[in-house]
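Encoded as structure tokens, the structure appears first; notes follow it.
The complex appears here minus one protein chain, its other protein chains still in place.
Coming up: chain A.
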Amino acid sequence: MSLPEHLQATFSPDEIQFIVENEPIRIFPRITTRQSVRSRHRDQITQAKCTLITSDDHNVNQMVAMQSTELPLWLALLLKQQNKCSIVAPRWLTLQSLDQSISFEKKNSDRFSSLPWNWLVLAQLLFGKAPDDFHDPVHELRSRIQDLREVRQLKVLRGLRELNESHLQLDNLSLLEINELRPFIVGTMDKLRQIHTATNPESQPHAQAQLTQQDLDEPPY
């Protein structure tokens, strides 16, 4: 088909990264794009202005060096690459708050700590592209993130025992974690549902919707 098979029912990790890169993040610019009133009056040297259609370009044109502002992550990474800004790590990405999350994970074996939906992707991106902007040593942050990931994976593994034909509640599971589990969980629950509907076709609340889906698969005679 026109869409490759491995993308038909899920996102690739790169697409997840793309989604996360649309989030705003706080930066310290090292350049000034705000035009002073005086230079505006002279209006001979017109500075190039940034006009964006997918995000707000107001902040981009009002940057003052070392005055923190918010930009979309993709733009921040581009500026960071050219040494034109430094990125402020989000508040949850410090040793202290990561330690808190880890201890929460260990204390509550039945739920996930409330990290943002993009924690894993954002951490990986910032460790890779802006390792010099953290107050805490990056290798320790990295190992905390790794710890968190492993604790949560263990919980996921335990949670998979509860797979059933109707539903599953996964509070606070992040997008990348959901995405890597999606094919397995959806596939297994689909099988369970098929067996369940085979015995009692009426009890299924979505029986109607499934019927129409099947009708689509069937060729018109």
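Simple rule for what comes next: a residue touches a chain if its C-beta (ideal position, glycine included) is under 8 Å from a C-beta of that chain, and two chains touch if they have at least 3 such contacts; residues count from 1.
Convention: contacts and distances are computed from a predicted model.
Peer 1: Can you pick, from "Exosome-associated protein 4, putative", "Light-independent protochlorophyllide reductase subunit B", "DNA replication complex GINS protein PSF3" or "FAM96B protein", the UniProt name of the chain not shown?
Peer 2: For the chain missing from the view, the UniProt record says "DNA replication complex GINS protein PSF3".
Peer 1: I'm checking contacts with the chain that's been left out. Which of A:35, A:61, A:97 or A:179 qualifies?
Peer 2: Result: among the candidates, A:179 touches the missing chain.
Peer 1: Among A:12, A:100 or A:166, which residue is in contact with the omitted chain in the full complex?
Peer 2: Missing-chain contact among the listed residues: A:12.
Peer 1: Which of these touches the unseen chain: A:2, A:83 or A:199?
Peer 2: Reading the full complex, the residue touching the unseen chain is A:199.
Peer 1: Check the options A:31, A:52 or A:160 and report the residue that touches the missing chain.
Peer 2: Looking across A:31, A:52 or A:160, the contact with the absent chain belongs to A:160.
Peer 1: Which residue numbers on chain A touch the omitted chain?
Peer 2: Contact residues on chain A toward the absent chain are 6, 10, 12-14, 17, 120, 124-125, 127-128, 157, 160-161, 163, 165, 176, 179-184, 187-188, 191-192, 194-196, 198-200, 214, 217-219.
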